[in-house]
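And then chain A:
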Amino acid sequence: MENDLHIDQHISQRFNEELEDLRSKVLEMGGLVEQQVMDGTDALVNGDAELGAKVVERDTQVNAMEVAMDESCVEIIARRQPTASDLRLIVSIIKTITDLERIGDQAEKLGAFAVQLSDKGVSADKYSNLENISSKALAVLRKALDAFARMDHEAALEAAKMDEKVDQEYEAILRQVMTYMMEDPREIKKAMRVLWAARALERIGDHAKNISEYVVYLVKGKDIRHLDSLPEAKSL
Partner candidate 1 sequence: MSNNTDQQNTDLDQLVGETTGTPFLPDEKVKMSARNVDVFYADKQAIFDNSLDIGKNEVLAMIGPSGCGKSTFLRTLNRMNDTIPICRITGEIKLDDENIYGKDIDPVLLRARVGMVFQKPNPFPKSIYDNVAYGPRLHGLARNKADLDEIVVTSLKRAGLFDEVKDRLDASGTGLSGGQQQRLCIARTIAVSPEVILMDEPASALDPIATAIIEELIDELRQNFTIAIVTHSMQQAARVSQRTAYFHLGKLVEVGETNQIFTNPAHQLTENYITGRFG
Partner candidate 2 sequence: MNNTEQIKRSLKKRYAKERRFRLYGLTAIVVSFLFLFTLLADITLKAIPAFTQAWVQLDVSFESDTLGLDNVNEQTINEGKFRKAVKSSTYNLFPDVSKRKQKKELSALVSGGAQYQIRDQLLDNPEWLGTTQTVWVKADDQLDVWLESDGELGKISEQQEQWIAALQEQDRIKRSFNTTLFTAGDSREPEQAGILGALVGSLLTLAVTLVLSITVGVATAIYLEIFAPQNRFTDFIEININNLAAVPSIIFGLLGLAIFISLFGVPRSTPLVGGLVLSLMTLPTIIVSSRAALKSVPPSLMEAALGLGASKMQAVFQHALPLAMPGILTGAIIGMAQALGETAPLLMIGMVAFIVDVPSGVLDAATVLPVQIYLWADSPERAFTAMTAAGILILLVFLVAMNSLAIVLRKRFERRW
């Protein structure tokens, strides 16, 4: 496989294990964060305060994982002085877990909204569009994590591209919510909450996009962030 980083081929077996361990932990964290986003969306859409509370509670787990992995990365840098692909792997992981943690924060926000909304005895079921944007954002996240797991820069580029859909969805929700607010000013408060939720999901999409960009850097050694047009990156 061309893009295989051969992280199991170091002369130092311990180094192999450390890197492999770190990589699987990133995927584990990714899985947890994905679950958080799904549950947060579900709680919000279904007005499930209990699930919302659970999401909020579980965010501490996400935070703990980030801290632990940060430490492992620092240790590896200090002790192994990684270079080339190893260095890129460590740097990507440090950045990836930061973004994953932010995604976790957004998911927590979703859960918190769900709790607040259900306190008021309302659900966001009217805004089924939230489910749409959520599934799109989740798709970006899944694709990015998948690309990371398989070191597949093409999949990563696709994921980055998919984020545009999330942004479009957000625009749509924004317009829809504005319409609601104009129709019924009493709904503004609730509408704002929904908007914030949508905003959170849009941010999740952005973070997922960042992760996919790190994957491209990891595999190809090229930084494609903040490039205006992706086609340039496609030349890879």
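The definition used in the following text is that a contact is a pair of C-beta atoms (placed from the backbone, for glycine too) under 8 Å apart; a residue touches a chain by one contact, two chains touch by 3 or more; residues count from 1.
The candidates were selected such that all candidates are chains of the complex that A comes from, given by their letters.
Just so it is clear, the model here is predicted, and its values are computed rather than measured.
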item	value
Direct contact with chain A in this complex, candidates 1 or 2	1
Residues on chain A engaged by candidate 1 in the complex (per definition of touch)	6, 9-12, 15, 81-88, 220-222
